[in-house]
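Apart from one protein chain that is not included, each protein chain of the complex appears where it belongs.
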Amino acid sequence: MIKEVYITETNCITPIGFDVATNIKNIGDVVSGIQLHHNSLLMKTPFYASIIKDADLDLAFAKVTPATHYSRLEKMMILALEPILKKAKIVLNERTAFILSTTKGNITALENQNAVEPAYLHLLAKTIADFFEFKTEPIVVSNACVSGVLSVSVAKRLVQSGAYDNVFIVAGDEVSAFVLSGFNSFQAMSDLPCKPYSLNRTGVTLGEAAAAVLVSKDKENAKIKIIGDGSINDANHISGPSRTGEGLFRSIESALAEAQINSNQVDYISAHGTATPFNDEMEAIALNRLGLEKVPVNSLKGFYGHTLGASGLLETVIGIQSVLENKLFVSLGFDTLGVSQSINVIEKNENKSIHYFLKTASGFGGCNTAVLFEKVN
Amino acid sequence: MEALKQELKSKIVEVLNLEDIAVADINDNDALFGDGLGLDSIDALELIVMLDKDYGIKLVDPKEGKTIFQSIETMAAYIGANRVK
């Protein structure tokens, strides 16, 4: 029999809070992590980004361990996972898996000429796994900007198939000169804080964060149930999204079919919404093709920027809180609809009973992921 | 102008890794995108970098590229008029 799968613990480390409650409070108060930065080590010109303050990070980390040899990203990841492990009290044996999700990991290590070794993602995963003493080999998911939500899908499938009873996931990425210059070379950076789905959107604002969840076969302490997923490629272009939203369309279709629900039952969509002209347009087309255009949708990029491999998991964590608290959060940065097909972008924080929640993401390489969640009573 | 056109042709073949196209095969008025040389959106971004790096031209609006990069002819004309190096 196919097992039911739940998320039982969540946490996140972001510029607007080092736990879920603080993040939700700030989102409720419409406080964004995006600020103007003048840091020539990261970029020649001033830029908007959502960046965690080193002093805050170090202060919080010192409360967890006196060790200081960890990189910024490792500190973020350890801080995200630590309370979950403490609270869950799960025996870390061969039935417990550990997934680490990231796009660029410790890429900043390359800035130091002779330091290629620390940039290896399996070594980053080993560092985190050793800190918590996981017994199984870490599984690193590195699939561009869908990595975070894809890791939820992978964990769910592994538990569903009986390979593991519990899967701890941590997802994280950092703002670096590497990604800033790269997105800039793609002419994909916004001069102002990003404006997902808006008429005058001009591109992404980058951000950094770590998020963590526990995916489990046990319903006890369940926050939400994972009921369907899909992760399907556009087969169209390695950087531009499909004009018809084909991969995203099929990913959502696959998730709905598995969950055996209709699109009109979905109550809330946390979409990708990077605020590039093409991404947002593609999403609007895919949602319309599925009859999801009336469902309230937001992009949390206005609060966090695009946190790359962390974004899908971070936005899942916030979305779960929306379901638990029956609250829709504003899609910050949105003003006038600027996609060719109508979608129902959330314009202010409001209360709404949410039973089914859909999380989506899309990324370079033509990848897309959709995961469907159901409220547990 | 002829020299600039030749220079652009060799640069395009080299920078965009057009393995199966020889410089001599490119005509001044061939479409660079679509049915012509079959360049795509990443190639267009590379050409924007090339304008900046080799000729000191910064495109304020990347959409301008569409008219500038129509053909070798249009590229050469634009670079000739706007280059600062």
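Lettered A and B in written order, each chain numbered from 1.
We adopt the following convention: a contact is a pair of C-beta atoms (placed from the backbone, for glycine too) under 8 Å apart; a residue touches a chain by one contact, two chains touch by 3 or more.
The definition used in the following text is that contacts and distances are computed from a predicted model.
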Protein that the absent chain corresponds to, by UniProt name, given "Formate dehydrogenase iron-sulfur subunit", "ABC transporter permease", "2-oxoacid:ferredoxin oxidoreductase subunit gamma" or "3-oxoacyl-ACP synthase": "3-oxoacyl-ACP synthase"
Of A:S181, A:T202, A:N221 or A:Q265, the one touching the omitted chain in the full complex: A:S181
Sole residue of A:T127, A:S231 or A:T307 that reaches the chain not shown, by the stated touch rule: A:S231
Sole contact to the chain not displayed, among A:V20, A:I128 or A:V141: A:V141
Among A:G247, A:G273, A:G319 or A:G333, residue touching the chain not depicted: A:G247
Touching residue (missing chain; options B:L16, B:L32, B:I57 or B:A76): B:L16
Where the unshown chain meets chain B, residue by residue: 16-21, 38, 42-43, 45-46, 49, 52-53
Contact set of chain A toward the excluded chain (per top definition): 1-2, 40-41, 44, 103-105, 107, 110-111, 116, 119-122, 125-126, 137, 139-144, 150, 154, 157-158, 160-163, 177-178, 181-182, 184-186, 230-239, 246-247, 250, 254, 258, 363-367
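Just so we're on the same page, only the chains that are shown with their structure count from here on.
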Whole-Å gap separating chain A and chain B, where each centre is the average of the chain's CA atoms: 38
Partner chain A, residues of chain B touching it in the complex: 40-42, 45, 48-49, 62
Footprint of chain B on chain A - complex, ascending: 185-187, 237-240
